[in-house]
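One structure is given here, and the rest of the page talks about it.
Of the protein chains in this complex, all but one are displayed in their positions.
So, chain A:
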Amino acid sequence: MSAFFVVLFAFLAGVEGILDEFQFHQPIVAASLIGLANGHLMEGVVLGGTLQLIALGWFNVGAAVAPDAALASVVSAYLVTGPAQVDVHTGIAVAIPLAVAGQVLTIFVRTLTVALAHTADRYAEKGSLRGVEFVHVAALIIQGLRIAIPTMIVMAVGAGPVRDALGAIPKVITGGLGVAGGFIVVVGYGMVISMMATPQLWPFFFLGFALSAVTQLNLIAMGIIGVVIALLYLQLSPEFNGRGGGSSNGGSSNGGDPIDDILNNY
């Protein structure tokens, strides 16, 4: 029964790995679901949280394909919460090569789908709406199988061999992987930052860093501070208020620059 749900959740993760809509492929969701299916929900949640931080910057932009969170979370969560009962550190270390494997698989499927798109063209020539729909759904199912089949293979190999193989790794390696697991999240942050960073935005990064390094404020408080700063910036920046004037900004009804107003009142 649990095997059925593991495969089902693996399939959903595969589908979402391409769709990016419901987020069944995000580690925090996928690993929790696999944990639930195996009856070890809490291990799944904790593993999912850890992997989520690593995968923070894994997203597809344009035609570029990011490391695949789906295969990484599903198989890693199966090893940690399933019969193999691998520890979380090893689970994380295993997840990274799996992310590469998943990336290669999705590139393969995306190439294969070119042929399906041509099949859809032929249905279009006949004016067959159902035919076009069918081809689209078929492509989606292949993306689901992309994760479901490798998961079934790992399940078929069984807990024993997997555990033996992982147990054969020397202590220095596992300990080192555990240590590295603590700081590889930096790559995820780096990927997000390198996508957004502009000279205007860097000060906000350092503000957040300093506040976080020396205070005990929790993430909710930090989030509130972040939103407030963003809103203040939008209200005060001449970039958004100086010209045009008519932009309907709830706060300033006169449409002018608040700093100008203050200066004028002096």
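In this section, a contact is a pair of C-beta atoms (placed from the backbone, for glycine too) under 8 Å apart; a residue touches a chain by one contact, two chains touch by 3 or more; residues count from 1.
Criterion: contacts and distances are computed from a predicted model.
> Identify the UniProt protein name of the omitted chain, choosing among "Succinate dehydrogenase / fumarate reductase cytochrome b subunit", "NADH-quinone oxidoreductase subunit F", "ABC transporter permease" or "PTS system mannose-specific EIID component".
This omitted chain is identified in its UniProt record as "PTS system mannose-specific EIID component".
> Which is it among A:41, A:149 or A:166 that touches the chain not included here?
Of the listed residues, the one touching the omitted chain is A:41.
> Can you work out which residue in A:161, A:223 or A:238 touches the chain that's missing from view?
In the complete complex, the chain left out is touched by residue A:223.
> Identify the residues of chain A touching the omitted chain, counting contacts across the whole complex.
15, 18-23, 26, 28-29, 32-33, 41-42, 45-46, 48-50, 52-53, 55-57, 59, 61-63, 67, 93, 96, 99-100, 103, 110-111, 113-114, 116-117, 120-121, 123-127, 129, 132-133, 135-137, 139-140, 143, 172-173, 175-187, 189-198, 201-202, 204-214, 219-220, 222-223, 225-227, 229-231, 233-234, 237, 239-240, 244, 247
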